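I'd like to ask you about the structure that follows.
A single protein chain has been omitted from the complex, and every remaining protein chain is retained in its original position.
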Amino acid sequence: MSSPIQPIKQNASMVVFGASGDLAKKKTFPALFSLYKDGRLPSDLVIVGYARSNIEPNDFIERITQFIKIDDNDSETKKKLEDFKTRCTYYRGSYDGVDSFQGLNKHLLEREGDREERNRVFYLALPPDVFVSVSTHLKQQCYPQKGAARLIIEKPFGFDLDSARELQSKLDPLFHENEIYRIDHYLGKEMVQNLTHLRFCNPIISHLWNKESISNVQITFKEPIGTEGRGGYFDTSTIVRDIVQNHLVQVLSLVTMEPPTSLAAGDLRDAKVQALRRTRLGELKDVVFGQYVKSKDGKHPGYLDDETVPEGSRCPTYSAIPFFVDNDRWDGVPFLLKAGKAMNTGKVEVRVQFKPVTNGLFKDSHRNELVIRVQPNEAVYFKMNIKQPGISSEPLLTDLDLTYKNRFTNMKLHEAYEALFYDAFVGDQSRFARIDELECAWTLVGPLLEYMEKEKPQPAPYEYGSEGPECLGEFLQKFGYVYDNPNYYEYPVTNLPDDK
Amino acid sequence: MSSPIQPIKQNASMVVFGASGDLAKKKTFPALFSLYKDGRLPSDLVIVGYARSNIEPNDFIERITQFIKIDDNDSETKKKLEDFKTRCTYYRGSYDGVDSFQGLNKHLLEREGDREERNRVFYLALPPDVFVSVSTHLKQQCYPQKGAARLIIEKPFGFDLDSARELQSKLDPLFHENEIYRIDHYLGKEMVQNLTHLRFCNPIISHLWNKESISNVQITFKEPIGTEGRGGYFDTSTIVRDIVQNHLVQVLSLVTMEPPTSLAAGDLRDAKVQALRRTRLGELKDVVFGQYVKSKDGKHPGYLDDETVPEGSRCPTYSAIPFFVDNDRWDGVPFLLKAGKAMNTGKVEVRVQFKPVTNGLFKDSHRNELVIRVQPNEAVYFKMNIKQPGISSEPLLTDLDLTYKNRFTNMKLHEAYEALFYDAFVGDQSRFARIDELECAWTLVGPLLEYMEKEKPQPAPYEYGSEGPECLGEFLQKFGYVYDNPNYYEYPVTNLPDDK
Amino acid sequence: MSSPIQPIKQNASMVVFGASGDLAKKKTFPALFSLYKDGRLPSDLVIVGYARSNIEPNDFIERITQFIKIDDNDSETKKKLEDFKTRCTYYRGSYDGVDSFQGLNKHLLEREGDREERNRVFYLALPPDVFVSVSTHLKQQCYPQKGAARLIIEKPFGFDLDSARELQSKLDPLFHENEIYRIDHYLGKEMVQNLTHLRFCNPIISHLWNKESISNVQITFKEPIGTEGRGGYFDTSTIVRDIVQNHLVQVLSLVTMEPPTSLAAGDLRDAKVQALRRTRLGELKDVVFGQYVKSKDGKHPGYLDDETVPEGSRCPTYSAIPFFVDNDRWDGVPFLLKAGKAMNTGKVEVRVQFKPVTNGLFKDSHRNELVIRVQPNEAVYFKMNIKQPGISSEPLLTDLDLTYKNRFTNMKLHEAYEALFYDAFVGDQSRFARIDELECAWTLVGPLLEYMEKEKPQPAPYEYGSEGPECLGEFLQKFGYVYDNPNYYEYPVTNLPDDK
Partner (left out) sequence: MSSPIQPIKQNASMVVFGASGDLAKKKTFPALFSLYKDGRLPSDLVIVGYARSNIEPNDFIERITQFIKIDDNDSETKKKLEDFKTRCTYYRGSYDGVDSFQGLNKHLLEREGDREERNRVFYLALPPDVFVSVSTHLKQQCYPQKGAARLIIEKPFGFDLDSARELQSKLDPLFHENEIYRIDHYLGKEMVQNLTHLRFCNPIISHLWNKESISNVQITFKEPIGTEGRGGYFDTSTIVRDIVQNHLVQVLSLVTMEPPTSLAAGDLRDAKVQALRRTRLGELKDVVFGQYVKSKDGKHPGYLDDETVPEGSRCPTYSAIPFFVDNDRWDGVPFLLKAGKAMNTGKVEVRVQFKPVTNGLFKDSHRNELVIRVQPNEAVYFKMNIKQPGISSEPLLTDLDLTYKNRFTNMKLHEAYEALFYDAFVGDQSRFARIDELECAWTLVGPLLEYMEKEKPQPAPYEYGSEGPECLGEFLQKFGYVYDNPNYYEYPVTNLPDDK
């Protein structure tokens, strides 16, 4: 029942740390410009890029705008981009020197000019080892005497429960939880945000959202590319830290949480934490680990072929992990978190498979499913049975579909970063991870990380570009998933089978 | 647990009574040919048209095939039509003379030739006042000594409970219930048949199919034309007998019945009867009666302008009637049966509106609905809420859609009559009305008919081509229906509202 | 929707066939007198005992009243008994001679005197091999020209499905189903009748009556005595025919049926049949068969020690059989029908064990149960958990109890036969078995009977006076029953465990 956080509407600055990196040019600045263009940022916003590199002002501007695409005829937007550029400056500094931050403060003061208050947003797209140092200096040198300070932190937040807690213990004296915005950019994705709406605006879904109706849930992440030379970092991270512990567990908590007391950030995150605390890892022996090998056609290298990967590494690039939520709603329902690199396709989706019908009337009806496709090609659809059109009385599998791009015109789906930066200015923390959420997530996968470290289980091989390790079928079957796509089942148009 | 009815696969004849009428040429023979073409009729089928008119054989053949459309290039079908014609003969006779039926039998024997058994299907598309006479003569003169007899009877079956029982009491000594196929052609419609599949093949629907989830159900029939000179018959029938008591009550029983013990005809009809026996008419004072008047543009006459209509008639051409089903599943849920002629559109649909969400989280979410559109343009869709795509967090009303013609290629939806004739040969009575179903239906609307007769309530006027009487809005509101279509809501493509 | 059966209020006769047998003196006539005493029989009732034995009238009267106990001071009842005696006569006759039945008719006419109509109830407590002969003669010689005839038939009705159907096919031309009252005296027991009330008058029970709440159901019959010299008959019957197929399956159908359309006999029996038709036997390999051997103390002989039992018989005197009901309500819930002779106690009960709690909050809570004790000492109670009274927070198992004899004063629980004879006069068939119920019951146990006949499985031995075969524990565990009675759990008073 604490007082709500106020939006930053003016007197605003933002410092982007790590401004010389890829993320900055590919995501950060395009997202900021997109918000700027739509009038969603404070009109007097000062933007400072900060990094250690020596970059010329002009080069910087060019660098951060190179991925912004504007239609040649769109003079209005072009003009806005010119405006936007004037708001952006670059400041070179180290991540551990007092001088640098004193300098940054001075630079900010100059850019900001006279202001009643100074609202400053610090975005740390930095390696975790400099989080504390940068935060400390910011608190000491750049923290506004009057006005709001917000610290946006990129993942990873810790390497395990202990390290996350240690990191937090160092931030604790510097910034209040209300000032910290820990990014998990999955929380900014349209369809992940949509989960709350789907579940809590629709009685037809909320009535089904329990163990009585649901047989199993899959949360799947597939990336079509491998580590591609960046295996060094990945090898210590593994697919579990890289994808599961953060992104997929966040989605899991949104899928499983009870209705929150309100939609306020505090209540939403309470509900997520409460769900995660009732969640437990299934048995370790059931976890599937995989590591990709050379593609069938030999064109794509295996993980161990990546020169940055330690020889003989057993790092899983694929994992399928069962979780259970021990409460009245979910008792006994497996939640299968599957993530892999170098797969046959790129896809993120939540697939809810319902229990079979129990009236015993139709022998050949098919499993019902609700699929929420997060990316690409956002969609929500129910797979269900109808009578095969015609004389036949056979059940036919089809679906009730909502594919966004087919249904909506003038749709603008925002990049996750846009939504999140917008929220940070507005002061809405609901789509950022609170510290206890992270602790829960680390606690949840803790036994798995420990097991991986101690036992170094041999991952099952799967070919680059395939659907994952072979044992995956057995894994899914064990947890009740029935693969049930008859031959004729196709989207968006089904060619009906013979009318018998 | 009686022994199942055997299909008629050969040694088959069919007599179409009323063969000179409109139905015969528009529906009956086209349907028969369609089945014949697809090889769904006994290969040795003899078809005899029977009526009182004096028609030349050739004229008859031309008459009954005039509505059969064949593509010019489709020589195969053309050939089949020629074959079909050779199977059809016309026999002129009265409906009450022994001689006529002796003659018919002789004609049949000639056409049938030598047969081990004679399976005869008699289709009575006749006014009810000759049912008994024809049935009696058929039993005495044309009933096969060896082989199956089936009597297909067109509606109406009685004028009220008493007359229906009287009629049945006269059929009882002649034909066994297993031999009688009372047609309600709505039971042959694709989407009406589909109701059983939708409900019992899909846990996502069956879990929602109860008073906990459902607020109200509308079963709606709209016809865009008036009586158009046939008001004489209609005036005694009224919209209640013409549409509600038979077609809509049949749909109602399929919507409300418990899962039957099996899909066998006996079990299905038991389930329907059991549901109807728990069904009751709402309060008479709540019933809406309407009678159409001249259209706004004056082009279409009012009901009373029809010269065949008695002067000052209070016959309702529109009615909206509440029903309730007093059992555990449906206690308190209103089923609103709405039927009207001379409306703004032609449409038959079942619209299930769900209760609102009760978590109190979103203020502006919209009502969920499941719509099953029987005709035209068969479709099933859920109306539901998503997050408005974009920055906004508002709930947006949209739907998960299955429109048959968009989804299925090579689809052939059969005319109701095709399905029903097919069933009659196969011996599947599940889509014909059993006598106790009819008795239930008459019992159900009995108080209403009595009220109409005694009180002669003044129907509310509505313009030809309009949406019905004005008081309809109040009626729907009273029974919990919330009309909830925001401006932007459109199908198949929605233009999104502003992203706030 | 047939017209209801009229009660017999006067002009009444009853013929008790098999009047010289044990049942007659122990049950039939005491039950008739009890009804007579309470004014529940027609005031002009004529009662005729019929058998083949040569019995003097006085001896007969003495014989049939010897088990009627009247308090010495109860002069009113004594007087009623004298009245009752005057209504009873004995007629000696054969079961297959026309003369006998002509004589019976004459005897009846004499006793009845002048009557407007003659309502006659024939009670056949006879071996099944004379059912048809007696019924035929009754129809021909004693069937009233004006007035109602009712045929009450004792079990067994057939030996298997075929024989039951054959028997019925012979009764069919003689008596209408509405005239036949097939006794299963379990349906007359107070607590069996109460099942309908418990289930359909109490939302607290009806809300729990489904697979979501219920883990497993046991229907248990225990008799403390063995065959005791009557093993000859029993050996062909086996415990399955003797107890399970009739009594326990009847109870099963009352436990599992859906709410009937009404409480009328037809609807109730429809509901039972519909439930039985969705019921199936579990796997044969899971069935437990037992045969009792000598008691531990050697005082009671084993089944094979009974001289009337064929040597080496494998006839089961105990069986535990799993059934399942394949519908939405019961999918997956095992119904365990257990019956045995020569057990540790005499008891009939229905025990519903609920699924465990799934909130994960309390580690040591106990299983909830609903127990309906049919006999002896009628009771209904919920086993459930409370906080252990005192400082401790441990869950404590106790119960919410309704033991009839403790709760009700001036209670008169009737013998099953009283209730059933009363119903026969009233014309209420709801507590008699309709032919399709019996067919279903035979169909249900058919595979088991066949298996027993073909495979002659060796029953597991259990000691006379024990709790049954040892493998019973495994059987129960397999089907989810958790035996969960902590040491302290006692009825009616619990000594609380230490308050920790």
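A, B and C label the chains in the order they appear, each numbered from 1.
In this section, a contact is a pair of C-beta atoms (placed from the backbone, for glycine too) under 8 Å apart; a residue touches a chain by one contact, two chains touch by 3 or more.
These numbers were taken from a predicted model, which means no experiment stands behind them.
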Neighbouring displayed chains - absent chain, whole complex: A, B, C
Chain not shown: contacting residue from C:Pro30, C:Gly266 or C:Pro395: C:Pro395
Full-complex contact with the absent chain, from C:Thr77, C:Asn178, C:Ser237 or C:Asn385: C:Asn385
Residue among B:Asn344, B:Asn359 or B:Asn406 that touches the chain left out of view: B:Asn359
Touching residues (missing chain, whole complex) on subunit A: 1, 206, 258-259, 261-262, 267, 270, 274, 277-278, 327-328, 436, 439-440
Residues of subunit B (touch criterion as defined above) contacting the omitted chain: 211-212, 278, 326-328, 331-332, 357-360
Residues of subunit C in contact with the chain not shown: 38, 40, 190, 193-194, 196-198, 200-208, 212-213, 259-260, 262-263, 354-359, 361-362, 365-366, 368, 370, 378, 380-382, 384-387, 389-391, 393, 395, 398-402, 404, 406-414, 418-419, 422, 492-496, 499
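By our rule, only the chains that are shown with their structure count from here on.
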Arrangement of touching chains [line / ring / star / complete / other]: complete
By mean Cα position, the chain sitting nearest the middle: B
Chain whose Cα centroid lies at the greatest distance from that of subunit B: A
Centroid spacing, where centroids are CA-atom means, of subunit A and subunit B in whole angstrom: 52
Subunit B and subunit C: spacing of chain centres that average the CA atoms, whole Å: 47
Approximate Å spacing (C-alpha centroids) for the pair subunit A, subunit C: 64
Residue list for subunit C, restricted to those that touch at least two other chains: 278, 327-328
